[in-house]
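My questions will all concern the structure given below.
Every protein chain but one is kept in place in this view of the complex.
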Amino acid sequence: MTTIDVAVDVAASAGHRTAIRARRPPRLGLALSVLVVVVLALAVAAPGLFTSRPATGTDPLAALRGPSGAHWFGTDQLGRDVFSRVVHGARRSMWIGLTATTLGVVGGAVLGLAAALGGRVADAVLMRVADVLLALPPLLLALLAMTVLGNGAMNLALAVAISNVPGYARVVRSEALVVRRSGYVEAAVGLGLRRRLLVGRHILPNTLGPLLVVATVGFGTTMIAVSGLSFLGFGTEPPTPEWGLMLSEGRNYLSTAWWAGVFPGAAITVTVIAVNVVGRFAQARYSRRSHR
Amino acid sequence: MSSSPPAPASTVPGSPATSRTAPAEAASAGKGASETNSVTIDSAATSGPQSSGSGSGAGPALVVDGLTVTFDGASRRGGNRQVHAVRDVSFTLERGECLAIVGESGSGKSVTARTLVGLTGRGATVRARALSFGGQDLIGLREGAWRQVRGRRIGLVLQDALVSLDPLRTAGAEIAEPLRTHRTVDRAHRYERVLRLLADVGVPEPARRAAQYPHQLSGGLRQRALIASALAAEPELLIADEPTTALDVTVQAQVLDLLRQLTVDGMSVLLISHDLAVVAGLADRVVVMYGGLVVEQGPTRSVLAHPRHPYTRALLAAVPALHPRGARLSVAAAGRPGHPRGCPYAARCARGDDRCRTELPAMPRAGSATDADAPGAVVPGAVVPGAVDLDVPGAFEHQARCWHPEPADGPPAAPAVVPAQAGPATATPLDTTPADTTPANTTPADTTPPDATPLDATPAATPTQAAPLIEADGLHKRYRSPDGTWRTVVRDVSLTLGSGEVLGVVGESGSGKTTVARIVLGMVEPDAGSVRLAGEPWSGLPERTRRGRRPGIQAIHQDPLGSFDPRFTTERIIGEAVAAAGVGRARERRDRVVELLDQVGLDAGLLRRRPLELSGGQRQRVAIARALAPRPRVLVCDEPVSALDVSVQAQILDLLGDLRRDLGVAMLFISHDLGVIRHVSDRMIVMRDGAVVEAGEVDQVFDHPRADYTRALLAAVPRPVPR
Partner (left out) sequence: MTSTSTTALPRPLPPGPGTGAEPAARRGLTGRTVALAVARRAGSALAVLLGAATTAFAALQLLPGDPVAIILGPSTMASAQVRDQIRHDLGLGDPVVVQYLHYLGRLLHGDLGWSYQLQQPVSALIGDQLMPTVQLALAAIVVAVVLAVLSAVMTAGRHPALRAVASFWELVSVSTPPFWLGILLLTVLSFKIHAFPVAGAQGFGALVLPALTLGLPVAGILGQVLREGLEAALEQPFVTTARARGLSQTGIRARHALRHAAAGLVTLSGWLAGTLLGGAVLVEKVFARPGIGALTLQAVSSRDMPVVMGVVMLSALVFVAISTAVDLLYLVIDPRLRTD
C-alpha cells in the first residue's frame, strides 16, 4: 500500500513533479535479493528441501528451547521447531500475499481502465468512490472488510486486496489518461485506426507495463499488511504455520524466548526487502527503457 | 600574464558603492587565498576604477588558453567512457568587449561558459594552460574562492528565466540574493538597490514587479529580472548562456537591446548562442565551436561576411532568412567519419580528405599569430577591411582551424549579407529551373553557397483554381482555465489551403496557431465555425465518419519522440501507418517502409532502432516518413524544425521542400520563425492572440506589411548581418 500511494500522491501533486525516481539498486544487493526470491520459491514449492521436520508436530518436553545445532531457530511454546515452521510457513504467507496482490492489481486495473476509457460518467463515479476509500487508512478498510467477511485466509487476502484496489485504480487511471493523451495515440488516431486497435495496441500495453512494475513493489507492502492482519489474529487458524501468526504467538513469550517471535518476523522483513529491491530494479529498467 | 605586485587590499567590500566601477574584491579574495593557498592574486588589474571601453589594466580581462574539459562518463555497463566536451579552447576577452561563442548542441559552448564560473559539473576534469580573469588565476580555485568570483566578479544568465529563477521566491528576493551573499550593500539599502537594478534593466513599476513571482511576470520582464540578479553585485563580466533562446522574437529583440546597452556601458559580455543572427548584432568577435573545438574565430563582421571554415559556411548557409525562398539550405554531407584524432567536422565536410580524417589542424594561439607551421593559420593581411574599424584592441585575426580553409578573399558566404534594411527585399525567388536537387551533386570543390532551387518553379506546385483542400471558416475555440474563467485561444480564424500549396502560419507563443492546427487536423472541435476537407465537411463529424478520411491529412510535430510509441521500432512505427493505408501483406509492407525511409533520406539499417536510439534529425525524418505513408494530400507541420539545431533544421526544411515538389503535397506550416515561414511558404497568415492580423502572399507580407504587429514582428527579427 504505502509505496504505491506515495508514488501516486507525489506524482499527482499539482505543479510538483518530484515523483520518486527509481534508482537501480547496487549489483550485490540485487544478486542477494534474487537469491532470496529463489530460495523463497523453493521453500514454497518443496519445503522438504530445507527441513525434514514437520511443521506441526508438538513436543511439550522440548518447549521454548533456544537456538542450537538441533533447532537452528529454537523451539516454540509447544516444542515445535521454529526453523521448520518458518520454512513451511512460507507457502501460506506467500500464497496469501500473492493472492491479495493479484486480486488488488486486477481489480484496480479493471476499475482504473473503466474510469479512464469508459466515459465521463463512469470516470466521475468511480473516482469519487476511490477518493472516499482512499480517505480511509488501508488497514482500517481491510479491518472493515474483515468484519463483514469474517475470519479465514481467503477472506484475509480478499480484505487486503479490497483495501489496495482504490490505490491501484488511481495509478492505472492516471497512467491510462497520460497514454490516451500522448502524442503516439494521437498519431494513431490521425492514421484512422479503429478504437479497438488503439486500445489493444497502444493504450493497454503502455498502461499495464508500468502497472506490473508497480505491483512488484506493491507485493512487498501487501506482505506487510497481510502479516499485520495475521498478527492481529485474523486469517490463518492456529496450527497451520504462517509468519504473522507465529509472530503473534511468539509475542506472548518475548521475555523468556525471543526467538519464537523474532525469526518469523525476520522472514517477513527479508522477503519484503528482497521483493522491494527486485521491484525497484524492474522500475529503474522500465523507466529507462521507455521514458526520457 | 603580466606580474605586477599584489594590490593592497584597500577597498572596503561592503561599501555601498553603486557606480559601475569595480570595487576590488581584494579583501575577500585575499581571505580566500589564505584559506586555500590555491588562489593567486596576480595583478592590480582588479582594483583600479574601470572606465568604459578598453580596460585600464594590462592585458585582456579574460584569458582562456588551452582549456580542455573531460567528463568521466560512468557508462551504464560500468566501463569508463571519457567524453571530451571541450578540447584545447583558447580565446581572450577584452574589457568592455562582447565576445560570442557560437555552436550547435554538443559543441561544448555551454560547458566552456560554466567552466569559467567553476560550475562545470560532477565528474569533470578541467585542464588549461592558462585560465585567468582580471589577473586572478582561476585554475585550481577551491569552492570557497570560486564563491567570491561567482556573482561578484562574473555574473551568469541562463536560458529560460521561468526555470532559472526560483519559482517559489519573488523576483525581488532573487535579485537581492547576490547583494546579501556578497554583502555589497548593507541590509537597510538592499530593497532600494533591488528597485534600482530593476529600473536599470528597463522594468517598469519596479516595486510592483519585485513583489511578484516569476510565473506572474511576462517572458521579457522575467529575463530582465534574471539579468538584474546577475548584475546585482556589479560583476565585471556577464556570461549570457542562450539568453534569448526561449523568448518570442519581439521580446528577444528587447533583451538583445538591453545586452547591447550593457556593452555600451562598458560591461564585458560573453554571449553563448546557437544563433548567428543573435550574435551578429551584438558581438565584437565570434568564436565558432564544433565538437568541443574552436574551428573559427575572428571579428564578427569578418567571420560572417567571409567565413573560412566549412562548418561556419554551412551554419550560415542554413539560415533561411539569408537565402532566396526555396533555395537549398543544407550543405551536402559528403564526408566520411574519420579517426578520433582527426577533424571532428570531417564526417560532414564536403572538403574532407584523408588528412582531415586523421590529423587535427592546429589553431594558432591568440597573440602568437605568426606561428609559421600552422596550416590554415592567421593571415594577418587577410583581415577583412571592415574589421579594422572595430574599436577592439589587440590582435584578433580571423583564424580557422582547417586544412582547407576558404581563402580570405573568397566569395562571401551568403548572398544576403547586405545592409539590414534591405534584407526582406532580396527575397525574390530566383527563377531558375530545378536542375540539381540531390545533395550528392554538390561537388566538394563547389564553394558557392548551395544551389538555389525555387520550389514554386514547378508548375504543379502553384496553387490552381481547383477547390481548396482545406477551407476553415470563422473558427472559434475557448478553453476553461484552472481558475474557472474562459480563455479564448482562437477567434474568427478563416483560412484556405489549395492543392499543392504551402500556407505559413506565424505567430508568437500563445497566438493560437497550434490550436488552429489541431482543429484542422480534426483533433479538436471548434466551438464555432467549420472546416471542410477537400470540399466536404470535416469538423463536427463523428469520429466514425471521419476515420476513413484521416489518412488524407497527416501531421508532423515539433516533438517527434512523443509521437512514437516507446515500445515500437522504426519499422513498426512506419509499418503501422503503411498498414493503416491498406497495405496488408507483411512483405509489401516492409518494402514500402524501406521505400519511405529512402524517401526521407534514411538508411534501412535504422529499421530495428527504437525512437530513443535515434538522433533528433533522424526522429523527425521518421515522423515525416510515417506522415507520408498513407499518401496524404495535406501535411500539417506544427513547428517541425523548432527543436532542431540549425544545420539539421536546414536538412529537414530541404527535405520538406523536395517532398512538396516531388509529391505535390500541400502543407499548413506553423512556425514562430519568420525566416522559416518565408522560406517555405507561398502564402502566409500572421496570428496574434488567437486572431489573424494579416494574410497574403509571402513576399507581399514581408515587403509591404500592412498590420502594425507584422511590422513589429519583422523589425524584431535579428539578422546575421554584423552591426
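Every chain is named by a letter (A and B) in the order it is written, and numbering of its residues begins at 1.
Throughout what follows, contacts are C-beta pairs under 8 Å (C-beta built on N, C-alpha and C of every residue); 3 or more make two chains touch, one makes a residue touch a chain.
Because the structure is predicted, anything quoted here is derived from the model rather than measured.
Asker: Considering the entire complex, write down the shown chains that touch the omitted one.
Answerer: A, B
Asker: Of the listed residues B:D72, B:D166 or B:D591, which contacts the missing chain in the full complex?
Answerer: Only one listed residue reaches the unshown chain, and that is B:D166.
Asker: Pick from A:Y168, A:F231 or A:F281: which residue touches the chain that isn't shown?
Answerer: A:F231
Asker: Of the residues B:G151, B:P468 or B:G657, I need the one that contacts the missing chain.
Answerer: The one listed residue touching the chain not shown is B:G151.
Asker: Which positions on chain A touch the chain that was left off?
Answerer: Chain A touches the chain not shown through residues 2-3, 5-6, 9-10, 13-18, 20-21, 23, 26, 29, 128-129, 131-133, 135-140, 143-148, 150, 220-221, 224, 227-228, 231-233, 247, 250-251, 254-255, 258, 261-262, 265-266, 268-269, 272-273, 276-277.
Asker: Spell out, residue by residue, where the missing chain touches chain B.
Answerer: Contact residues on chain B toward the absent chain are 114, 117, 119, 143, 147-152, 154-156, 158-160, 163-173, 175-178, 180-182, 187-194, 207, 210-211, 213, 215-216, 226, 229-230, 232-233, 482-483.
Operating definition for what follows: only the chains that are shown with their structure count from here on.
Asker: So how far apart, in whole Å, are chain A and chain B when each is placed at the average of its C-alpha atoms?
Answerer: 49
Asker: In their shared complex, at which residues does chain B touch chain A?
Answerer: So the residues of chain B in touch with chain A come to 521, 523, 547-551, 553-555, 557, 559, 561-567, 576-577, 580-581, 612, 626, 630.
Asker: Mind listing the chain A positions that touch chain B in their complex?
Answerer: My answer: residues 182-184, 186-194, 201-202, 205-206, 209, 289-292.
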